[in-house]
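Every protein chain but one is kept in place in this view of the complex.
Chain IDs A and B follow the sequence of writing; residue 1 opens each chain.
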Amino acid sequence: MSLYALVGALETGLAFALVALGSFITFRVLDFPDLTVEGSFPLGAAVVAKLMVSGVDPWTATFAAMGAGCLAGFATAFLNIKLRIMHILASILTAIALYSINLRIMGQPNIGLINVPTVYTFWERLGIPSLYVPVVVLAIVVVVCKVMVDLFLGTGIGLAMRAAGANPRMAQANGVRVNLMIVVGLGIANALTALSGALFAQMLGAADVSMGIGVIVVALAAVIGGTALMPSRLIPLLTLACVLGSIVYRLAIALALSSNSIGLTASDVNVVTAVLVAIALYLPGRRFSLARRSGRAVK
Amino acid sequence: MIGIENVEITFNKGTALENRALRGINLSIPRGQFLTVIGSNGAGKSTLLNILAGELKPDAGRVVVDDTDVTSWPVHRRAAKISRMFQDPRAGICEHMSIIENVAIAAARTAPLGFRFAITADIRRLAKERLALLGLGLEKRFDDQVSLLSGGQRQALSLVMATLGHTKVLLLDEHTAALDPAAAELVMKLTGEVVRKLGITTVMVTHSMRQALELGNRIIMLHQGHITVDISGAERASMTVADLLMLFQRKEGTELADDQLLLD
Partner (left out) sequence: MTKRAGGFAMLFFAGAIATSASAQTVKKVDIITMNDTPQLLEVRDGLLKGLADHGYVDGKNMKVDFESAQGNFGTAQQIVRQFIGDNPDLIVTITTPTSQVAVAATKDIPIIFSTVTDPIKSKLVTSLTHPGGNASGVCDLVPTEQQLNVVKQIVPKLKTLGVVYDPSLDNSRSTVDSIKAIAPKMGITVVESPAMGLNNVPAAGQNLVGKVDAIFVPNDTTVYGAFETLVKISQDAKVPLFTAERRSVERGAIATVGFDFFQMGMATADMADKVLKGKKPGDLDVVFMKDLPNSLGLYINKESAEKIGVTIPPELLRKAAHVF
């Protein structure tokens, strides 16, 4: 694998790690299968692109994109809580609606972002070689977001959210406003996803309405694979597993791309994903039975 | 301090399955009283508890706790005043979280921490103190997952969790019914001790006439949505299970065919 391919894997892995963090909050903490991300990822890209070509500076545009993602999360929460639509369906409905909304926001299916000042441009001017800028910026963003999520889940509200996902009836009986936890959790998760979309689009050079396709699979591969390979009850380790999972996934793709001798191409990515996740799910099953015998607590 | 005034509730109104579960319950429970509720299946015991807890809203009537009308309050709002133990040992705790995390959640019931860190030194101190009372060694296993505990241990933990903070009312929903006899015995003993020590107003639903006589100081019996028996004090102290049964039959004029009430 060349240095460039490694950089490519790191930058895409880090960009999607934010989606993995968001999916960790919804799928693992809240026990709410949230497919909104297929819509909120391109929403982030759409909002940031439209604002940037209209002259807004990239930082404000990126924050606006996060806000939009948060609203998307609220929409799913509304459908689930007020209209009593099953969680997975509610999220799919929002994702479907977002497809048309994103087209409307952009006004066209694709907006080019080449030669437009991005959040990365600033760092390039600092003298960092442009090849490494996205990796550096994304690494900082991912670390900050991960630490904030870790800290949040250790607060009173964070613990309440974990209880709401683990045992809603018990949580309620202990004063937790379960519905509020769902709203907050979905808001945070989709804000992270939209942030991911916004940063990704600026790195890619374009926002495209079909960018969301396959995002959920990537996020789940990262969450499931990552946490299964690194079983732990400690939240900071679990979120680390999600981030690493996202990067490892991209490294696997990079390997598949660069090893033409094995005969794998990018088209085989889906099979690679399935195999990775299967292995990741199988291994802890064996580890679990070992740890059980020694009496230590394992998730 | 708990007042239940003219509470009525009907399920599946207007259909073939219509069930008038509670038909005008009037009950006043003074502070510190330990009330046991017995009755056959479908008598309305769990329904009464659910209405007290807030999981059900009555069709008519009020629930008043310490002069505050809480009838329309949802579960989470009442939680600061009213805590509850469930029959299923898995229902009152979060299995995949640790003992200390569970205690922290319960502590937040009466003292929410918001954005401050949940597991503070104070919480640890409180947890150690209260768990030690159980005599089960749980205070030495803070970071163990609750899934490692037996049913009896979990209910004991739930008991501690339900009595943290300035809880005013403790609801016990057949909380030993799913345990094996030894564990049930233990949890009952602990219940008696904890309630006595902390003086919390308690309402316990049970199938067991023996438990009803052993714990608490007042028994009410529900039958078809009404309170048919209400005994306390000396009258109650002198009763046996057989006496209780005869009292029931006399009041209702029916042959008691419910096995569950007899067994035990």
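In this text, contacts are C-beta pairs under 8 Å (C-beta built on N, C-alpha and C of every residue); 3 or more make two chains touch, one makes a residue touch a chain.
Here the structure is a predicted model, which is why all the values come from computation and not from measurement.
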So which of the visible chains would the left-out chain be touching? A
Selected from A:Leu79, A:Val218 or A:Cys242 as touching the chain missing from the view: A:Val218
Tell me which stretches of chain A touch the chain missing from the display. 2-5, 7-9, 11-12, 15-16, 99, 103, 108-110, 112-116, 200, 203-206, 208-211, 213-214, 218, 250, 253-254, 257-258, 260, 265-267, 269-270
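Quick note on the criterion: only the chains that are shown with their structure count from here on.
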Touching residues (chain side chain A, partner chain B) in the complex: 154-160, 162-163, 166-167, 169-178, 233, 295, 297-299
Residue ranges of chain B touching chain A (in the complex, touch as defined): 53, 74-77, 79-80, 83-84, 86, 91-98, 101, 104-106, 108-110, 112-119, 143-145, 147-148, 161
